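Mind having a look at this structure? Questions to follow.
All protein chains but one are shown in place.
Showing chain A:
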């Protein structure tokens, strides 16, 4: 589409007087402007273009999602309703899972996004040894006399179920390194900051305890937990299994059932999943892309049909209101 230029300078008189407005294209509202017209060609092009871009993207997303193998196993009911017990679950692998296989725990009805919960932390004390006494914002899990590190509800309610995997009585190692975001480990949680007074009675015992000899930056479970989830149903990374799981392998999981979800009736799930370039097994994006692409093509079709039935030459003055409704009215 070519840009049509605004009309250039207007006649400026020779006599210069003080109050005469000075000419500028801006002040005369004559800036050169691109005035695109939405012609039928453009409409069809745009819709068809959306269609032919979206459908392949959708197919790619879907196939990525389909490549991902995911097994999830609810265990709160079988292992409950008491905590602090161990139980064993057996999971059959339906399809081959290539390593790395990610191990997640999934909770629901857990409002990690609750306003009271989200705010209850102090980023300063997590990072800097010198600010270890900071308790601001950590209410109610805070103690100014004996400062708690890490303070606040989030840390206090740390998830503490543990899983042990074995296939055919052979233990499978779960790699718990590098499950947190790098920036969290490197910057947000200090390598010189150690847990202090944690779960020592302030507000009772919440969730898990921490190894006081490890600096926070190495407590990756805590770091993962402290990235609060956006929704009440969420998954968090527990670790990685670095061996492949074959079809029909039966994975035995020994669960140390510590975390109390029985009080509020929430589920606990153990999830094993591989990933693709798109992440986890989520069909939504692929479907949405396909649908939108299809809709676009459909609209393009409708538009073409309508346009054939009722063509309107561009700039046809017959469509001006005074020609359409000679009686007046626009």
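Keep in mind that, in the parts below, a contact is a pair of C-beta atoms (placed from the backbone, for glycine too) under 8 Å apart; a residue touches a chain by one contact, two chains touch by 3 or more; residues count from 1.
Convention: contacts and distances are computed from a predicted model.
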Among "Guanine nucleotide-binding protein alpha subunit", "Phospholipid-transporting ATPase", "Origin recognition complex subunit 4" or "IBH1-like N-terminal domain-containing protein", UniProt-listed name of the chain not shown: "Phospholipid-transporting ATPase"
Of A:62, A:79 or A:153, the one touching the omitted chain in the full complex: A:153
Residue in contact with the excluded chain [from A:143, A:197, A:228 or A:252]: A:228
Residue of A:113, A:146 or A:191 in touch with the missing chain, whole complex considered: A:113
Chain A residues touching the omitted chain (full complex): 4, 6-7, 10, 12-13, 15, 17-23, 27-29, 31-38, 40, 42-43, 46, 50, 54, 57, 61, 70, 100, 102, 104, 106, 110-118, 123-124, 127, 139-141, 153, 156-157, 178-183, 187-188, 203, 206-207, 227-237, 240, 260, 263-265, 273, 275-282, 284-285, 288-289, 292, 295-296, 299, 303, 306-307, 310, 312, 314-317, 319-323, 328, 330
